[in-house]
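Notes to accompany the following structure.
One protein chain omitted, others in place.
Right after this comes chain A.
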Amino acid sequence: MPSQAVSNFILAVCTLDSTSVGGSGPIFYCKDEEELQKVSLYLEKILDAMAHELRPGTMILVKH
């Protein structure tokens, strides 16, 4: 149900390009696309979050 409170959080970021992300959240650097998919999948299952592709090579894990 929609609410006025902030309900979506970025729990983690997985990326291939270390220069494209930064900030205070957990960032996972991956060496290739395959590893990116694998790490994102594991994080998705562990965190019960959803992996969204922000741009090629960068995934964010969002708790909805």
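Please note the rule applied: a contact is a pair of C-beta atoms (placed from the backbone, for glycine too) under 8 Å apart; a residue touches a chain by one contact, two chains touch by 3 or more; residues count from 1.
The rule is short, and it goes like this: contacts and distances are computed from a predicted model.
> Any idea which of "YIEGIA family protein", "NADH-quinone oxidoreductase subunit J", "Positive regulator of CheA protein activity" or "ABC transporter ATP-binding protein" UniProt assigns to the chain that's been left out?
"YIEGIA family protein"
> In the full complex, which bits of chain A touch the chain not displayed? Write them out.
1-2, 37, 40-41, 44-45, 48-54, 59, 63-64
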